[in-house]
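Complex shown without one protein chain; remaining protein chains in place.
Right after this comes chain A.
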Amino acid sequence: MATTQDTLHAAADGRKLNDPAMLKRRYAAEWRFKAYGLGALGIALFFLVVLFYSIISQGWTAFLQTNIKLDVALNEADFQDADGQITEQSIRVADYTKMARDALQSTLGLESPTRPEKRDLRGLLSRGVDVQIRNKIESDRSVIGQTVPVWVLANGEVDALIKGSIDRNTPEERRQLNNKQLAWIDKLIAEGRLEKQFNTGLFTYGASSQPETAGLAVALIGSFFMMLIVALVAVPIGVAAAAYLEEFAPKNTFTDIIEVNINNLAAVPSIVFGLLGLAVFINFMGLPRSASLVGGLVLSLMTLPTVIIATRAAIRAVPPSIREAALGVGASKMQTLFHHVLPLALPGILTGTIIGLVQALGETAPLLMIGLVAFVVDYPTTPLDPATALPVQIYMWASSAERGFVERTMGATIVLLMFLFVMNAAAVYLRRKFERKW
């Protein structure tokens, strides 16, 4: 009978089996739980969209830069030294700023500009213009004596105006660019001599106090060196430590303490690693300040626990039956590890390692402690040269007030995020690729 079961249940706890009211509550609870989950997801997505919108909307203009096309007259007389010779030295010291200003002056058709007008003319051009023209000549000396077209950087204020972040309608006295300059700019635009172009300088310039000649090159090189050092230091040590702890270490109090401490290290604030690096690598070992070598070592220390924990988890996830199979045919412990366990754990190890690298790439605090907040103009050629790192560059630009630096801050953030995305995508790809072997 169908009722037998019901009566049995009723007898046991005084309630009937499948009481409709109870069922309804159960379904309601499940529905609520799903709704909470969706809600949480929705909020998270909303903030993510807001974050990306604000970064990209403010930052995308950093990838464009206003340039002015000047027909620069390179008169031989301007390059001659006192003896009438053109030497490397005389080329280096020639007055390029004046040449650029004269070119702009003739382009705008000004016969004899007044002193304030001269100042205003120069105000349209970046201070990096002299280097741009000099580079042109140093790469090809035969242009001396000719009039050559050169695209030069516009001043940061002009750039801001073109990008619309300065309002033309502000009263003249509260504007950086006066009415005369605005008129010149309009004339240049009309002649097709002033336009926005892709900002290669963002990737090729080092530090600068002018936004238009400030770039990420030094930070990119520094970050590259650091990632290289982290990959070379933290990954082998981390994987070896994890493999030893998982497969060889005896289980005793000593290894328990090590295990607890590794987990603790993963939670240590990164600035503490910076202090450690300052004390050990710089003060004790005497390595140079501001060097990416020290930065890389500090980041390695910081990444090590992540790599160890991820590797241990990956090794533990390899089914014990595989180890038994290998030992059963007479493989030694080490052969079992290298022939079977590590290859199977590889996807997990790679993912963990890349996540560790991504963490290290985005880390700022410890690098501040070891002096990677330096004003470095020249490209570092070795990890011992002064350098900066991407997140530190963002931090430094963020504290500058100029409009050009604000957009560069966001632009650099976009670059950093791109690197992180690419690395994460690589992690996913590698994981998929190696997992297929199962």
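Things worth noting here:
As a working rule, contacts are C-beta pairs under 8 Å (C-beta built on N, C-alpha and C of every residue); 3 or more make two chains touch, one makes a residue touch a chain; residues count from 1.
Throughout what follows, contacts and distances are computed from a predicted model.
Hidden from the displayed complex is a chain whose UniProt protein name, among "High-affinity phosphate transport protein (ABC superfamily, atp_bind)", "Cytochrome c-type biogenesis protein CcmE", "RND family transporter" or "Xanthine dehydrogenase family protein molybdopterin-binding subunit", is "High-affinity phosphate transport protein (ABC superfamily, atp_bind)".
Only one residue from A:Leu110, A:Ile237, A:Ala331 or A:Ala365 touches the chain missing from this view: A:Ala331.
When the whole complex is considered, the residue among A:Leu344, A:Leu367 or A:Ile394 that touches the unshown chain is A:Leu344. The missing chain lies against chain A, touching residues 250-251, 319, 321-332, 335, 339-340, 344, 437-438.
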